[in-house]
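Shown here: the complex without one of its protein chains, the others still in place.
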Amino acid sequence: MTGKAFLFELLIPVIKIVAVILYPMIMVVVMIWLERRVVAWIQGRIGPNRVGWQGILQPFADAFKLFFKEDIIPREADKLLFNIAPILVMFSTLLAFCFIPLGESFRIGTYTLHLRIADSPVGLLLVLGLSSIGVFGIIFGGWASNSKYPLMGALRSVIQILSYEIPIGLTVLTVVFLSRSMDLVRIVESQREGGVWFGLLMPVSFVVFWISGIAETNRAPFDLPEAENELVAGYHTEYSGMKFAYFYIAEYAHMVLVSSLVVILFFGGWLPPFPSIKAFAFLHWIPGFVWYLIKIMFFLYLYVWIRATFPRYRFDALIKLVWKWFIPLSLANFLVVVALRYVL
Amino acid sequence: MASKAFKEIDLNMGPQHPSTHGVLRLKVSIDNEVVLHVEPVLGYLHRGMEKLWESQTYHQIIPLTDRLDYLASLSNNLGYCLTVEKLAGIEVPKRAQYIRVILAELQRLASHLAWIGFMANDVGAMTVLLYGFEARESFLDIFETYAGGRLTIHGMRLGGVPFDLDETVIGMIRKVLETTPKWIADIEGLLTDNRIWRHRTEGIGIIPQSDALENGLTGPCLRAAGMAWDLRRDLPYSSYEDFDFDIPVRTASDVLDRYFVRMEEMRQSLRIVRQALDRLPAGEHIAKVPRTLRIPPGEIYHSIEAPKGELGFFIRSNGTDKPERVKMRSPSFINLMSLEQMCKGNLFSDIVGVLGSLDIVLGEIDK
Amino acid sequence: MNKVRRFLRAFFLVDIVQGLSITLRHYFGRKVTVQYPEVVKSLPPRFKGMLRLFRDEAGEPLCIACKACQRICPSHCFDIEGVRPEGSKVMRPTKFDWKLDRCTFCGLCVEVCPTDAIRFSETFRMSALGKDKLHFHLPDMYLRGEELQSHLCSGCLK
Partner (left out) sequence: MLDGQIDVAPVAQAFERLRDRFPESVLDASYAGRELAVRVRREDIIPVLRFLKHEAGFNSLTDVVGIDNLKSLPTGRAGDAPASRGAAGAAPSLPAGRTVEATAALPVSQKGETTAASEPPKRFSILYQLYRFPEACRIRISVDLAEAEPVDSVVPVYRAADWAEREIFDMFGIDFTGHPDLRRIYLPDEFEGFPLRKDFPLEGKTGGV
């Protein structure tokens, strides 16, 4: 055996781990650039276009600037929690990426390469769980700053994220119900077998999940925890330098995570459009990973587009929206899906 | 009671807060998110304008009025010039009056476009800010071509206006009359029907009509409270009686109605500009006014309908070329007084919306 | 009926789609940003740039040191002194100081000048390292454009 096999056993996980850290980071960089450019274009501006080709290096310049900025800790802050908070937020989001498959498993010789680190039959559950751990980071950061605006931002954030977990859970359940699995690869596979994306099958689930996903990531129009016009910068008002950058990166990574989830759960992951129709078989020539990326980019674009278009919700309206509309709606949706599943 | 268990938080909004429109400071006390008390703290931009004016000649004061409401400097110029002319008995040529109307209405449009941008940005719709500013940009270009300035324009003089309207400027104005309605339509498309905008504005910042009058509220805020108070029609100045325009009035007196009133006012302003351009009389653009204007003792109050409300100047002359006292009635200052009543009981997020809807400019409040 | 329509509009997110379509249209629309150092907006003729003194065609200074600008200036930017040279009909300035840091660009001086000697130039880049460099003295007041700018108070540097 065994030199070669051993190499595989050792090398491939290392490469995978590096890839799993790099992949969200690259996506974050692209996302920051995309956001600035797209928002600028929508607003009739050009956006950053000086650093590198079309300003693609702008996020690096920003990161550089933040890296060299003074790291300020407020005198009255709880230093331990103040320092832990950004790490916790960043860590929980990056960890969730371990369970996100990047494409189909494929074989190199005798070795089957799974394009993910951790293989878990309950991957979906883990991802959702990990992404909610970030809320601890937010409340730690808000509380430890010992300042009023961050505290209000953190309080808003907790209430918001906890509320929106419910419709997310309920809509995810419908997907789990149809695919009879919580394994993310399995969910994609079942969409291929079924021949249709779940998003087309259950549009209500998709819309509720997507909107709740925006709220879960604290993005506009649900960006109340960091509403700059009210709370200055929300829970990270007191942060500066690299710690601020951690919050910033975590937020964008979270967006990538939610977009990946939407694509996997509702839009067939790496499957090309119309996986079952013969006439579109030529679409299979494009590798699954590319399809996957295109879809994710579309949803990331949607994030930016929505942000550039709408005003910000007010807190009571936000809570009303989830408790009066989304939870009943997703509950009813769940029941309908269950009923149809058994009737048909 | 349960409310005892909640702790009242005192928050300090400003003077470096992103949405206090400059250097306003608000002392806010909130219970969770509900506003209990708002107290504006002024004076961070106080420059002692009124004291300074007492040492300047009547001509020299005009560029200083630019710095009051810096989003509508021509309106300040107009208010001041009209007051001095009334006091000194200067007859302004008809053509100059018409040009003044055109400039003042363009300035109103520019001011309202900036307002809708700030207002929407306060509520979180940042794109509207850029749209408003892009539309406003063409007005600033007109002012720049006309008088060389964009923000502090100094575009009026005692007795008239410094330059005649030439073909270039008229062409630019005609073009703006074409493009602005499209921008207004786009902004309304983004806001008017939008559910979030409705949530944030409908029923927020209500002030009853009687209280609005009692508090001295003027301008679009008062018209949104159901009173058709517009000095352009009630006490016409500078030939406003020649033009045909409607005064938009709404009754709910909330933030949404102030938005509707201002949006409609922009259309009416376009109408006035169009009429004034079409009927622009020939003649002089400025009356002969002595360079050292000595005004015999007397006192006068005159006010105009500025974009923010009633902008009044009280001037007492003493026979020299400098006024004895100039008092400015700044609309933002008096309007801001109603903030607490509007915000009480609403949520914390609404403070920025209500503040935005009042359309205050700190240069004018702090003088 | 109206209520039903409102509900349907809300349920099918008509307002949301309308907003998104407007922003999408602008996404493909014209961009107005001026790429500043490379592209400079053309300035209108009445643009209020830095003040400068002019000479007539023969190269004679137009300024007759009448101090009208000094008197009208609301912020007291000018300090002018003049003498009548031998055999000349008019006065000529021997000292013409202009303090850029006090100037508010109101244009009153340009308007009162009887000989059109002082006018606005098109130079608008007015930053200098240090407040004293914003004080202009006589020979530099005749400079124009780029030179004026690069000589932001060269008098003090000498």
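Order of writing sets the labels: A, B and C. Residues in every chain begin at 1.
One rule holds for everything that comes next: contacts are C-beta pairs under 8 Å (C-beta built on N, C-alpha and C of every residue); 3 or more make two chains touch, one makes a residue touch a chain.
All of these numbers come straight from a predicted model, not from anything done at the bench.
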{"item": "Chain not shown, its touching partners among those shown", "value": "B"}
{"item": "Residue among B:Met227, B:Ala252 or B:Leu277 touching the omitted chain", "value": "B:Met227"}
{"item": "Absent-chain contact - pick from B:Glu310, B:Asp350 or B:Glu364", "value": "B:Glu310"}
{"item": "Listed residues B:Leu151, B:Ala185 or B:Leu235, member touching the removed chain", "value": "B:Leu235"}
{"item": "For chain B, residues in touch with the removed chain", "value": "42-43, 46, 48, 50-52, 54-55, 85-89, 91, 213-216, 227-229, 231, 234-237, 239, 241, 295-303, 310, 312, 314, 316-319, 324-325, 327, 329, 333-334, 336-337, 366-367"}
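Keep in mind that, in the parts below, only the chains that are shown with their structure count from here on.
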{"item": "Category of the chain touch graph - line, ring, star, complete, other", "value": "complete"}
{"item": "Relative to chain A, chain with the most remote C-alpha centre", "value": "C"}
{"item": "Chain centre separation (chain A, chain B; CA means) in Å", "value": "44"}
{"item": "Chain A-chain C separation of Cα centroids, rounded to whole Å", "value": "50"}
{"item": "Touching two or more other chains - residues of chain A", "value": "42-45, 308-310"}
{"item": "Residue numbers of chain C (touch at least two other chains)", "value": "16, 19, 22-23, 26, 32"}
{"item": "Footprint of chain B on chain C - complex, ascending", "value": "10, 14-16, 18-19, 22-23, 26, 32, 44-48, 72-74, 104-108, 111-112, 120"}
{"item": "Complex interface listing, chain A residues touching chain B", "value": "39, 42-45, 148-149, 152, 220-221, 223-224, 227-230, 232, 308-317"}
{"item": "Contacting residues of chain B [partner chain C, same complex]", "value": "56, 59-64, 66, 127, 131, 134, 137, 144-149, 152, 154, 162-163, 186, 189-190, 193-195, 291"}
